[in-house]
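A single protein chain has been omitted from the complex, and every remaining protein chain is retained in its original position.
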Amino acid sequence: MGKLTNLEFLDRQEITNLLFEYCSALDCMDLPRLSALFTTDCEVDYGPDPILQSRGAADLEKSLERMWRWSRTSHHLSNVQIKFCSENEAIGCSYVYAWHERPDGTIATILGQYHDRFIRGLAGWRIAKRCMVMNGCNADFTVNINRLERVTPPVDWVPPDMDAQT
Amino acid sequence: MGKLTNLEFLDRQEITNLLFEYCSALDCMDLPRLSALFTTDCEVDYGPDPILQSRGAADLEKSLERMWRWSRTSHHLSNVQIKFCSENEAIGCSYVYAWHERPDGTIATILGQYHDRFIRGLAGWRIAKRCMVMNGCNADFTVNINRLERVTPPVDWVPPDMDAQT
Partner (left out) sequence: MGKLTNLEFLDRQEITNLLFEYCSALDCMDLPRLSALFTTDCEVDYGPDPILQSRGAADLEKSLERMWRWSRTSHHLSNVQIKFCSENEAIGCSYVYAWHERPDGTIATILGQYHDRFIRGLAGWRIAKRCMVMNGCNADFTVNINRLERVTPPVDWVPPDMDAQT
């Protein structure tokens, strides 16, 4: 990573703000505000099921109406990492703790990551591509999100003796 | 949002630090350290019940003694958004994952937001106004926090057929 200029600090902040605006708009179900954060030709992929994939901001806005099936949600974003590919293009990875409540009061939680591509147009930075990956979820969440790949242990790995510690 | 100067980067960082200090002081129950983060005439509103509202830093410090009824807490702050109104005034919104453990070992969690007004005085930035809003909570949390408003679905909205996916 080269030395950062003031401009890069500002870009980083604007992109981070996009990520937070996404959460805020989603939790209010303000879908027009949400879709305006994406490029008009964006590609969004939450999982292998076609219902979880969108092409274009208008399609995304329509598709996310499915979130009304939750009575409430809360998307907590952290671990924001951004890397600039050029002056007008960047990639990013962030963690999300996504809490969802059903009308019956039961709760489903995803521990996930957003893998994004950002592009700067005339109106500022937008999300051009988003792929969600799932580190984990509680037992009660059943949507098939893309799974995070993990390095496997060496074949001779032996679990440590941690008593009742697990 | 206009172009940021170095000064604004620094202000942003000092305000963000205030937010983190609040969590840290609260989780240690160091209430004098916590109340020093607020203006002496601050207004703090966690919910509609008067017991959840404070006027002034001294009143807030006294009021938050109620948090000793929890055996432990952990306040994880994210999604920090700050907007400057003038050189010495800013507003902010941040998300909090607030975990509380009772002496009997049961746990209550709030998924919330802090909506703040910050003012810079001679001694630096302070929180002048805080309103907490709740996106959600686990079934076991019963304090009546201000509820986040959400856009409602169109009258003709039909839940998607997501099978067992919910």
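Read from first to last, the chains carry the letters A and B; within each, the first residue is number 1.
Quick note on the criterion: contacts are C-beta pairs under 8 Å (C-beta built on N, C-alpha and C of every residue); 3 or more make two chains touch, one makes a residue touch a chain.
Since the model is a prediction, treat every value here as computed from it, not as a measurement.
Touch with the chain omitted from the figure is made, among B:Arg55, B:Lys83 or B:Arg102, by B:Arg102. By the touch rule set out above, chain A reaches the unshown chain at residues 1, 3-4, 6, 9, 12, 76, 78-81, 93, 95, 97, 111-112, 135-136, 138-139, 148-153, 157, 159-160, 162, 164-166. In the full complex, chain B makes contact with the omitted chain through residues 6, 9-10, 13-14, 17, 20-21, 23-24, 27-31, 49, 51, 65-66, 68-69, 72-78, 97, 99, 101-102, 105, 107-108, 141-144.
Methods note: only the chains that are shown with their structure count from here on.
Centre-to-centre, using mean CA coordinates, chain A is 23 Å away from chain B.
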